[in-house]
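Every protein chain but one is kept in place in this view of the complex.
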Amino acid sequence: MTDTVTDPATPALELSRVVKSFGAVVALRSGSLRLDKGSIHALIGENGAGKSTLVKIVAGLYRRDAGEFRLDGEPVDFHSTAQSKAAGIAVIYQEPTLFPDLSVTENIFMGRQPVGTLGRIDRKAMRDEATQIFERLGVRIDPERLTEGLSIADQQIIEIAKAISLDARVLIMDEPTAALSGVEVERLFAVARSLRDEGRALVFISHRFDEVFELCDTVTVMRDGSYIDTMPIADTSVDELVHLMVGRDVTEMFPKLPADIGEDVLVVDGLTQKGVFHDISFTVRSGEIVGLAGLVGAGRSEVVRAIYGVDPYQSGSVTVSGKALPKGNPKAAMARGIALVPEDRRKQGQVLEQTVSRNLTLAIRHRLAKMGLIWGGVENESAKVWASRLEVKTSALDAETGTLSGGNQQKVVLAKWLATNPRVLIVDEPTRGIDVGTKAEVHRLISQLAQEGLAILTISSELPEVLGMADRVLVMRAGRLTGEFDRSEATPEAVMFAATAEEVA
Amino acid sequence: MTTTTAAAPRRSALGVAGGVLKARETGIVIALVAVVIAATAVNPTFIFSGDGFRDLLLTPSLLMVVALGQAVVIITRNVDLSVGSVVGLTAYMTGRLFIDVPGIHPALVFLAGIALGALLGLINGALVAFAKVPALVITLGTMYIYRGINVAWTGSDRINASDMPASFRGLGTQDVLGIPLLTLLAVIVLVFTAWYLRNLRSGRELYAIGSDPDAAHLYGLRVTRRVLAAFIVCGALAGLAGVLFAARYGTVSSNAGYGWELQAIGAAVIGGVAMSGGVGTVWGAAFGAYLLLTINRALPIIGIQDFWQRAVVGILIIGAIILDRVLALRQHRRLVAAREEVK
C-alpha cells in the first residue's frame, strides 16, 4: 500500500508536541518527529528520554493524551495496532514478539494470510512469498520451521520480513542491533538501505553512534521526555549529539570522592554459563567502584545474576572475603553480604502493587522478625529510616510504589538493598530512566558508599556514567571479558573499541 | 551469520519438531491399537462380535465431540469446566422438546441443542473475555450454575426412550456400511473442526493467541472476539453432544454428562493439546478420547475392576503433561547446545 500519489515532499509521518503519561508518571512531555520519505532517521536519547513511548504511540499501542499526529499530511488517531498496521506502519521492537509455537511463515503472515476459495489459507502462496522475501533480504531461514529457538538476529529478520510483506511505508526499528554480531549488523543495514531506496521512511533507534553515522540521513535528539533538536547527520558530530542528549557537563554529574581501596572482597574466577558467558574472572576490592561496560546483550547482567545466584552457572567460582559462595542461592549470597540492585526495577527490584514499607523491608524481613514474628510497626519504623536516608518522596509509607515516580522507585530499590547492610553492592543500570536530579543523587550516594568501604560493581549502558564513576572499567563483548582499564586509561574510544571490535579470527 | 551456517541442520531440526508433533498423534494411535489387541487377546469378543466392534467405535464418539470443543478452548490458553453440565442440560432439553412439542422435527431439536450450547458458551466466553477473569474460575462457577439449573428443571423426572420418536432414536442405533451413524457424525465434525483450525485465518489466530497473548495483542489480532468465539464453539459442540447423548442412550436423568469435563480435558491433554496453549491438534484430542474410553472398556477384560477407570484418567493426564515437559526441556537443551556450537 505504498502511496505513490501524494507529494514526496509531504513528510511520511509527523508528530508534534505529543504528550503521554501513565498514572502519575509523565513518560512523554513533548515528543516531536518529522519523517521524510526515502530516508533513514535516527532517534537518539538516553534511556528514559521517551523514545520508546513515542514509538508505541506511533504503533497504536498507546494513545496520546495530547499533541498532533499526521501521516502523509492527514491527521490520524490509532486505537489499536491493527489500525497503525493497516496505515502502513511497521515497528520492530527491541525484543521481537513472535509466536514460538508457530512456523516462521505463519509468524510473517498472521492475521492477513493470502486466502483462496472458502477463505482457505493458500499455504503455497504464503510459503513462496516468504521464500521470496528472504531471498530478497539475502538470508537463509527455513520458512517452515518453528520460531522457537531462533536467535534474536533471525527473529529480527522475521520482523523485517513481516514489515516488507505488509508493504510498510514507515518502518521503525527500536535498537535492532543491540544483540547482533558485526556480520548480522551489516546484513541488516544492507536491507535498511534497500528499503530506503524504495522510497520508504525508516526510523532507527540506537545507542551506537558509529552505526547512526554510518546508516542514517537525519537525526532527532530527545531528552527527559521532550524533543530537543533535529539536524542532517552530515552537519553534526558525536560530541554535539552527546551534549544534546545529556544536556549538562559530565564532571558535574559524577562527583567522584576519594576512597581508600583495600583488600579483595569479591573474587570471581572462570565463571561460565554455557551459551551465555565464558571464563569471566575479576576482583572487586573494598572502597573500589568497578564499572562493567559493554553493549546491551553482551552478557553483563547475566554475569551478575549468576554471581548473586538467581541464575545457575556451570563452572567457575565466586568468593566473598575469602569464603566460597554456594551457587544458585541468593539467600546465601545475601547472608554473605552481597546485594544486587537488579536491572529492571519494575519487574525485578520491587513489587509495584505493594506498599513502600513492605518493599523497603522485604530483603530484611528475617532480620526484623522477633522470635520469628513480624509484629506491629517494626516494618514501618525501619522503612521510615531508610526512606528518609534516601529522601524518597511519597505521600505515606503505605502508598503502593507503583504510584511513585521512576526516580523515587529507584531510590526504594536502592534503599531496600542498602538496608541489608552489604559488603558488596552490585548495581545494574542504577540510573536507567530516572530524571537528572535523582541521577546525580544516585551517583553521589554510590560514591559515598565506596568511601565507606563497600566494594561496588556497577553496570551501565551510559558510557559517561561508567567513565565518570569507576576506579576501574571492565568491558564485555559477546559473553567474554575483552578489556580492563584503570580510571586513567579508560577513554571512551578505548572502551568502545573493546566493546564493539570484531575478533580477528 | 548464524542463519547461513545453520540453515542445513535447521532443516533437520524442523524435521524433528514436526516429527515430535506427528509422533504424538501416531503414538496415541499405536497405544490405542495396543490396548485393543491386548484386550482382544484376552477376550476375543472385545472386537470380534457385532456389539464389540460397534461399542469400540460408538462409545467414545460423544466424548470426542466434547473433547474437540475443549481442545479449541485450551488452544487459546483457556479451559472450560462447564462442558459436562452443558451436555446434561441440552440432553434433557432434547427429551423435553420431543415431549412438549409433539411432532417436532429432529433437525429442529438438533438446532435447538446446538443453539443452547452456544448460548451457554457465550456466557462463559463473555465473562472470561470481558471481565478478564481466569477461565478456570468462571467455568467452575458456571459448571455448578448450569448443573443446578439442570437439576432444578429435571427434578426427579427422567426422559425415557419411549418419549422420543423412533426416527430420532434410530440415530443412536443405525449403521452405515457397518459404521455407527453417530460415529460418522462425530468424525464429520472432527474433520470440519480440524480443517477450520488449519486452514482459516481465524483458526490460526486461535493458535497465535494461545501461543503468546501479548504478542497477539501487538499483532493487532482481535483477541477478545476470538476467545469469545472459541467458547461459543466449545459450548455448541457440547450442546451437539447432549443431543447425541439423548439419541444414543434414550434415558436422560439429571446427572447426564456428569464428570465429562474432566474426561474431555483429559482427552485433549493426552492427545497433545498443551494446557499452556498454542500447541496440539483436534486429531490428537479425538484420538485421546478414543484411547481414554477404550482403556476404560478394556480394564475389566484384563481383570481390573472398572472402579479404577477414574484413576487411569488421572494417570494418563499426569503422564501426558510430564511427557510434554520432558520433551520441551530436551528440545531446549538441544537448542542451547546448537547455539553453543555456532559460537
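Chains: A and B, in written order; residue numbering restarts at 1 for each.
Following the convention adopted for this analysis, a residue touches a chain if its C-beta (ideal position, glycine included) is under 8 Å from a C-beta of that chain, and two chains touch if they have at least 3 such contacts.
Just so it is clear, contacts and distances are computed from a predicted model.
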| item | value |
| --- | --- |
| "Sigma-70 family RNA polymerase sigma factor", "Cobalt/nickel transport protein", "Multicomponent Na+:H+ antiporter subunit B" or "Autoinducer 2 import system permease protein LsrD" - which is the UniProt name of the missing chain | "Autoinducer 2 import system permease protein LsrD" |
| Contacting the left-out chain in the complete assembly, out of A:G38, A:G199 or A:G453 | A:G453 |
| Where the unshown chain meets subunit A, residue by residue | 16-17, 19-26, 29-30, 32, 65-67, 226-227, 308, 310, 330-331, 333-334, 340, 342, 347-354, 357-358, 362-363, 365-366, 368-369, 372-375, 377, 380, 383-385, 387-391, 394-399, 403, 418, 421-423, 445, 448-449, 451-454 |
| Touch list for subunit B against the chain that is not drawn | 79, 127, 131-134, 136-138, 140-145, 147-152, 262, 265-266, 269, 275-276, 305, 307-315, 317-318, 321-322, 325 |
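Keep this in mind: only the chains that are shown with their structure count from here on.
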| item | value |
| --- | --- |
| Subunit A and subunit B: spacing of chain centres that average the CA atoms, whole Å | 44 |
| Contact set on subunit A toward subunit B in their complex | 60-61, 80-85, 93, 97-102, 106, 110-113, 115, 119-121, 139-142, 144-146, 148-149, 151, 153-154, 157, 181, 183-184, 274-275, 478-479 |
| Parts of subunit B lying in touch with subunit A, wherever the complex brings them together | 1-4, 7, 10-11, 13-14, 17, 199-201, 204-205, 207-208, 210-212, 214-222, 278-279, 331-332, 335-336, 338-340, 343 |
